[in-house]
Structure formats: structure tokens, C-alpha cells
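Of the protein chains in this complex, all but one are displayed in their positions.
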């Protein structure tokens, strides 16, 4: 169930250039059912900024009622969020949307988790849950440059982890797709989150595979009421049928919606 | 000279119902020349609220680079200001305007200081400076009700102090003018700050006396550039001549401007 | 005794608070958060005769104390709205105000006729002010004669009272209001969004795919108040006010300007519980201001009234 709660900041750490890891405590953690869901954050009272910001859930610790997010402090809202300190509160609406289906793979299968930039965070909780299920996970994480890389070690502990950077400062030079091609990786399922061009590349390359993609779209309400985040469906790409990224997604099966 | 400075909060105390005493530290203290000047405060970054708030300087401690203000937390800006804690900063523009002329009285003279509500604060620094000059000060301070009264003791240490409350819960029931009438007080100079009806009453009652009044007006710039705070002059009450409360005032000689 | 119940043409409301059209969908999402029967009414998303997909995304952008939207009247079309959405809404004890849109007169008339027959639709809101569609919409909202004629046509077929939603993007709002009054409108709702734009610092392109969009939120409140103040003095129709309302205090300010009920739009996105919160807070606020019933506040800024306020600071 969607809840609105003033959550308490437990920790805020800068983990890469402009990238922050934020741990919040709140009862709504117990409503989080799937990795890949997100929360809608009001980072300050009043109008600085006015709208909520959608941020993926990166890790859940239900025992402590904690959850983590990882975000890039870039615009007005995320910069403000990065100024929060332990003990401060954040107004959280969530959990929202439908995440990655973890039961689409079985023990012993291989799952390829492909993340780009700030699309990487939701893959962490996903990976943890898959590993717990006995699924073999392989991570391919793309970043702009070395200073933007985060969570490499943490992912490595869960499974093989490959890094690509656009400028080659760490790992493979180029895109995540270059890594996949190079390594000739095989997998039973692919989960991905990141920039649309990356998702498109993956979708067209693995038409025959089970692929789940997490989308981003500018949002108003975040709960399905305002039609801000709508996309066309794959079976009616020019027509009237639609899906809402916030409430039908953000994770869709490849082909289900038009990227 | 007018300066803009991020001043540090030294202390914030609630001293009466909704009334706060705020101590700031900043170099601009050394620019404060007269009691009755004010500062223009930006209580938060961004638009909550957007405009600065004019608040009188209540006490100056140049040795420490400290100054005090006393204000009522009522609207959006002052409530936000009241949430500031020691160590926080406030964006201060000031000192602004012309204050009470302290050299219009001489040693041994009697000054009557009449304040109403949040008009009381600037009289405190004024009283201190007058006492230092050897002037006898008498304070008449009006408030709504007992719980709104502040600084009674502090004023008492400087000179005779009479309180009036609208509901009679402390001191004389009624207005400051009732107290003056009752006590048949005589004085060489009168300084006052408070609601306009009070200032008007004093002005008309003491036409023959030296009277200085501090005015309030809604402000834009606070420095004399926007014409928001203009009032007619006493010698041309319907004409084009004007004074700006922010830069010509806020203190005027009685009769100089139309109340 | 309630201090909030009100009667307007077609509408006997528990309270004068309702979500604004387009900011509440058809209520399904919010029904998971609270009981919709708490609301005075619901203004549902604009309905057109045929389904519409609307504009490409991005469809929203943030502004200072406001937001832009260019949804483009996406909706499932008249049939589905009546058969699925309105039927579903019948479970709640709340009157529906159906927002009617179209590209041409016939569309409006077709939608109005059919949707006004739905059991729980107690009034229509004629959307002649949507800034986000190429044809229709705003044209009807900026030419007095066109607005008047459309109102007349819709009145002829509607089985419930018709409120006309005015666009603020006009030189003379009073003229528009008078035109629709002459066309037979039963009430006004105002305002729809101001046309605005934001550009992306990095690309130089408009942020919205549609380039321009409708500005809503607290930023536009002063404009809405001014227009309601002007119109309420010149026209005898009741006004449902909207634009940036996010607190009980805002509601009172709209009443003072001349509103007889209010709608809450953008604020639902920021605090999805805002409508019930305002409904809960209003009685206390009214009391503290010395009013027995909210209707005493309507037009207080320009109506002569006895109670003189005396303040001493």
C-alpha cells in the first residue's frame, strides 16, 4: 500500500562524484514488495522545489525499517536532498510502481543486470534478492567516468561485475553493450535500468530473450492520476492505449511499451 | 554603510507568547549608528518566503559584533525565522534607515519612551544610549495581554517603566495614552514606536513637544529604490512631496510626515 | 451543524472542496489513499467524444512555485468514461462534475448530452480553456461570442447545470464571463492554467515536448484571485475558484475574492491527502476568524459587511 510518511535520515554519504547514498527510516519500508519500486520525495517544505522527486529504492533492511537510495545531486531538488543530515526528515510517498519480477528466474539460472549511471541503484536490491533465491547474477555497470563509479565492490560481492566507462577511465571503454558483446555473455534473463538509448539497444539486441527494463519519465503525481508519465504500448504504438510509468511501471517487459 | 552579510545566530530565545529574541553576529554591527535603525532579513534561501523582512535593531554589542532583535513570529517569514538555531545563518541587509536622534536631549533631561507591542524593541537600545548620556528615561509599554509582555525587567533597570495591557491582565488596563494621562508625566522629548493609531494619538496630544515617531510600512527593497514605503509629508499632505519610510525614516519628527 | 455545506446549481455539497479536473484522474488512485466520499465533489479528467492519447512526453516541467503541464487531454473517451469510470465512482457518496472537452462544437455537445445523463454527474464543467491542444480548447475560451454560442448549445442538451471553465489567457476576463452568462451558464469555474514555458539549460530546447504548457500551482494564485474578484462583482453566477490552493487559508482567500466553492489541483501531487486535510482544518479556521459558515466569506473583499475588524499590534 502507498503511504505518506515523514522518514528520518539515518545516514547520508557521498559515494562518488555528486553521487549520494541516503538511508531513511520509516514504516513504509514494510510496504516495499519488489526491487525496482521507487519513492516520491518532497525534499523540503514549500517551493524549493515544489514537486516531489522520484528516486528508486536501492536497498531495503526491513528489520531496521531502513531503506537506501542512491542519487545524483544535480538539480535543485537533489542538491537540496544531499544537504540533509542524520536526524533530519524527508517526506516520502511510496512505495510506488511495479518493480522487477524476481520470480521469473529460478535457482541456478543466470541473470544479467545491466545498469547505466543513476540507473544502477535499483539493481542492487534486485541482485541481493536474486542471489538469495540462488540465481547467478552478472552485473554490467556503465558510468561516464571513473569518479562517477559507485558500488563496484558491493556488486562484486554478489556476483561477477564488469564496469564500462564512456571515457575508458575504468573498466571497458565505451558502453555496457560493448562489454556484453566482448564477453559474449549468456543469460536466462536480463534486467536493466538506465538511459533510454541503452535500454533501446538492449531491447533490440535481445528480442528473443526475457528482458525487463525500468523506465524514467518526468512525473507529476507519481501515483497514476495525472497522465504525465504515459507511454505508448508496444502492440498499439500509434494508438490510444497507454501505460503509466509511475503506476504500471517503472519496470516493463521489453516490447510491452514503446521506449 | 549598508552591507549584506550572512550573520550567524548566536542565540534564539522565546521571551513571551510568540515573541522571540534573536542574537546575531556580524561585521555589519559596526555600521549601526543610531538606535531605531532596522535590518532587512532573508529568513531562508529560495521562496519560502521570497521577500526580506524588516526588523528593528533592539540592542547592539559592538564589542562582540552582536546585535539583538525582538520579533513576533506570526506570518510565514517570522515563523521561519523563529526556527533558526544557534550556528545557523541569516542573510542580513543593513543597517537601514535613520533612527532616533539621541542628541536631541541633554544630560538631566527627561525622555519619555512609548512603545506598543512589537514597536517596543528599538526603544531598548535607545533607552540604553540615553541613560549612558545621563538622560532620565521613563518607559511606557503597551501590550495586548500579560502573556505578550517582554523586557519589563530590562527596561525597569534603565528607568521607570509602566505597562499597559489592552485587557488589563498586567499594569494599567487600556492604552499607553491612558497611562500618560493618569500619571501626568512631563518630559522634554518623546520617542515612540508602535501601531499607527498609537502614534497618531501621541502626535495630536503633544503638538507642542519634541516628538519622534518610528513608522512601519510594507516594504519592497528596504533601501529607497522601489517607492513601496512612501508617505506624504506634513507640509504638503496631498501633493507630490514624499518621504520613504525605509531610507528617510523609519523615524520621523512628529508632523514631518502624514501618519 | 456544519459550517461547510453549500448549495450551488445542481450541487448540494457536504463541503466546498473538490479536486480539480486533470489532477485526480477519475479518482481510482486516490481512492486507495482515502474515502472519496469525504470530498465535496470530484471534477473528473476532461472527457472527449473519442479516446485521446494526448501529447508526447515530457509532459510536465517544474517552475518556481508552480508547474507546467501539457497532457493534451488524454482520456479513454466518452464511452469508457461513462461505462467504466463513472459507473465505478457510483460506489462513493460524492457528486461528480464532468469536465467536457472537444475540438469542435459537435464534440462538446455529444459529450455533454451523454455524460450529463450519468446518474452521479450533477454538473458539467465546460472546458473552453485547455491550452494544450491545437484545435478547440483555448479558441473557445478567448473569443466571447464563440464561448457564448458553445455554452448555449451545451445548455440545450445538458441534463444538469453547466459551469464554464474560464481561461486566464485573455485581455478581458469579465467580458468572457459575461458572454457565457449570456449563453446561459449556471456557474463559472476559474481559472484554468496560464500558458507558460521552460527551456532546458543544456540543450536549449523547450522542456515540454509540446513546447508550451499550462502553468498551475501557487505561482498563479494572485492572478486567479484577481480574476475572481473582478468577475464576481460583474456577473451573478456562482464561481468555483482554483489556482494554487494548498491550505485552508487559501480557501478563505478565494472566498473573500468572490468564490463560492474551490477546487484543488496541483497540490494533490505534492500532498495526496491535501483535500481531506483542508476539509478537516476549515471549520476550526472559520471559527478562529469569527465566521459561523463559510458562505459568509464569499465576496467579503467587495461586499459591504457589518462586522468591523479591529486590530492592535
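For clarity, chains are labelled A, B and C in written order, and residue numbers in each chain start from 1.
Basically, a residue touches a chain if its C-beta (ideal position, glycine included) is under 8 Å from a C-beta of that chain, and two chains touch if they have at least 3 such contacts.
Since the model is a prediction, treat every value here as computed from it, not as a measurement.
Looking at B:62, B:134, B:168 or B:220, which makes contact with the chain not pictured?
Answer from the full complex: B:220 touches the omitted chain.
One chain isn't shown here. Among C:46, C:68, C:237 or C:262, which residue touches it?
Reading the full complex, the residue touching the unseen chain is C:68.
Among C:50, C:107, C:249 or C:281, exactly one should touch the missing chain; which is it?
The missing chain is touched by C:249.
Determine and list the subunit C residues touching the chain excluded from the picture.
For subunit C, the residues touching the absent chain are 63-66, 68, 142, 169-172, 194-199, 201-206, 211-212, 215, 217-223, 225-226, 229, 244, 249, 252-253, 256-257, 289, 297, 300-301, 305, 309, 311.
What does the interface between subunit B and the hidden chain look like in terms of residue numbers?
On the side of subunit B, residues 1-2, 4, 42, 47, 49-52, 76, 93, 217-232, 239-240, 242, 247 touch the unshown chain.
Here, only the chains that are shown with their structure count from here on.
Among all chains, whose Cα centre is located farthest from the one for subunit A?
B
Averaging only over C-alpha atoms, locate the centres of subunit A and subunit B and give their separation in whole Å.
About 55 Å, centre to centre.
Can you check how far apart subunit A and subunit C are, centre to centre, with Cα atoms defining each centre and the answer in Å?
That gives a centre separation of 36 Å.
Between subunit B and subunit C, what distance separates the C-alpha centroids? Give it in angstrom.
Comparing mean C-alpha positions, subunit C is 45 Å from subunit B.
Name the residues of subunit C that each touch 2 or more other chains.
Correct list: 64-65.
At least two partner chains per residue is the criterion; list those residues in subunit B.
Touching at least two other chains: 47.
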